[in-house]
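What you see is the complex with one protein chain gone and the rest in place.
Let's turn to chain A:
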Amino acid sequence: MVAADHAGLRSLGKNEVVGRIRAVLEQVPDPEIPALSIVDLGIVRDVTPARVLLTPTYTGCPATLAIEAMVRIALDQSGFGDVGIETTLSPPWTTDWISAEGRAKLKAYGIAPPVPAGTRAVECPQCGSTATEEVSRFGSTPCKAQWRCRDCLEPFDLFKCH
């Protein structure tokens, strides 16, 4: 982490400050799916030099508070101690906001990325087969369902379309 340098930050333009804050946020992992950053997950809604606007994934997601705490620490350690954190519910987060990079990271991590509602062809993240089936509508976290592959026989998590 970069040591706090308030004098240096003050000389930067607005866009540059926002860019640096974004760079800090890109280093903050989702606590439950550490392969993804909170930027990949699409929960960083807006950044200004004054504050970071976050949104929760699920209403009852227990990671929400942990994420806020991690963002606070990351900002403080990078010299952005004066940048506030706000949260908003509206408009509600959707899995459409997971970035293309985020979807690729999910798959590489062994979690099938969300598929559009109504689509039942879920690709096994291990072998790529679409001969897959749902085991349980809920998985290890609120955002995932349990699936298994009928070809390679491996169980896997599906990030639910939300």
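Convention: a residue touches a chain if its C-beta (ideal position, glycine included) is under 8 Å from a C-beta of that chain, and two chains touch if they have at least 3 such contacts; residues count from 1.
Note that contacts and distances are computed from a predicted model.
Of the names listed as "Cytochrome Cbb3", "Phenylacetate-CoA oxygenase subunit PaaC", "Peptide ABC transporter ATP-binding protein" or "Sulfur carrier protein", the one that matches the UniProt record for the absent chain is "Phenylacetate-CoA oxygenase subunit PaaC". Screening A:50, A:69, A:108 or A:135 against the full complex identifies A:135 as the residue touching the chain left out. Only one of A:61, A:74 or A:158 touches the chain withheld from this view, namely A:61.
The chain not shown here is touched by just one of A:99, A:129 or A:146, and that residue is A:146. By the touch criterion stated above, the residues of chain A touching the omitted chain are 56, 58-62, 88-93, 135-140, 142, 146, 160, 162.
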